[in-house]
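Scroll down for the structure; my scribbles are underneath it.
Shown here: the complex without one of its protein chains, the others still in place.
Entry: chain A
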Amino acid sequence: MSKILTAENLGFLLQGAGLSLLLAFGALTIGMVIGVIMASARLSKVKIFNWLGAIYVELFRGTPMLLQIFFFYLGVPVLIRMVTGVRIRMDVTMVALIALSLNSGAYQTELIRSGIQGVEKGQWEACETLGISYWTMMLKVILPQAFKRIIPPMVSEFITLIKDSSLASCIAVGELMYNTQVLGARYYNYLYPLIIAAVIYLCMTLVISWFARRLERRLAVSD
């Protein structure tokens, strides 16, 4: 235990945790942008947008995230070579971020859609009678109310992302899970690295839960 639990090794794990957090936060943010666009598409009056939104959601929600990560890492370069003839090497961290974002975007599309549909019809009509354009209405009136309703499931989504970012270890992204395995292999002992990693994951998720509860209470002012 004492051999493994050095400041250097702990730092190594925390460095991985930093990347995990960064991946999760990046995917949450990019996924949110995708989610807003795709939710608008799903709610659009234009049939083809509905279809595009639905296909995207079903595709990324209905296949394993690990498959998606491998697809972007191993499949897409082949596809690009077949089409353009150019050989490319993808940065693993970037691949993980893309896969996580697209995956999370699918879940967030459904979340945001339910949030938008929960906003009273009268809010849309008020905007209509004031002549407010679609995107101004969405950004200033509908989405702020929609997001407020979906804070709890959005926090769950963030926590899920922190845990799911561990799948990026499969393509050697140096996040917390990967670094844990590296330590385990180096000392022929996985027990302590795994316990420490678990504690670090828990710390991250608990802090987020706590922060979310505070945010929710603060936003309750306008209820």
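The criterion applied here is as follows: a contact is a pair of C-beta atoms (placed from the backbone, for glycine too) under 8 Å apart; a residue touches a chain by one contact, two chains touch by 3 or more; residues count from 1.
By our rule, contacts and distances are computed from a predicted model.
Remark: of the listed names "Glutamine ABC transporter ATP-binding protein", "Sigma-70 family RNA polymerase sigma factor", "Monovalent cation/H(+) antiporter subunit G" or "Proteasome alpha subunit", the one matching the undisplayed chain in UniProt is "Glutamine ABC transporter ATP-binding protein". Of A:R61, A:K140, A:R186 or A:R213, it is A:K140 that touches the chain left out of the display. Across the entire complex, the residue among A:G62, A:G85 or A:G122 in touch with the chain not shown is A:G122. Although one chain is not drawn, the whole complex shows that of A:I37, A:I132 or A:I151 it is A:I132 that touches it.
With the whole complex as reference, residues 120, 122-123, 125-126, 128-133, 136, 140-141, 144-145, 148, 221-223 of chain A touch the missing chain.
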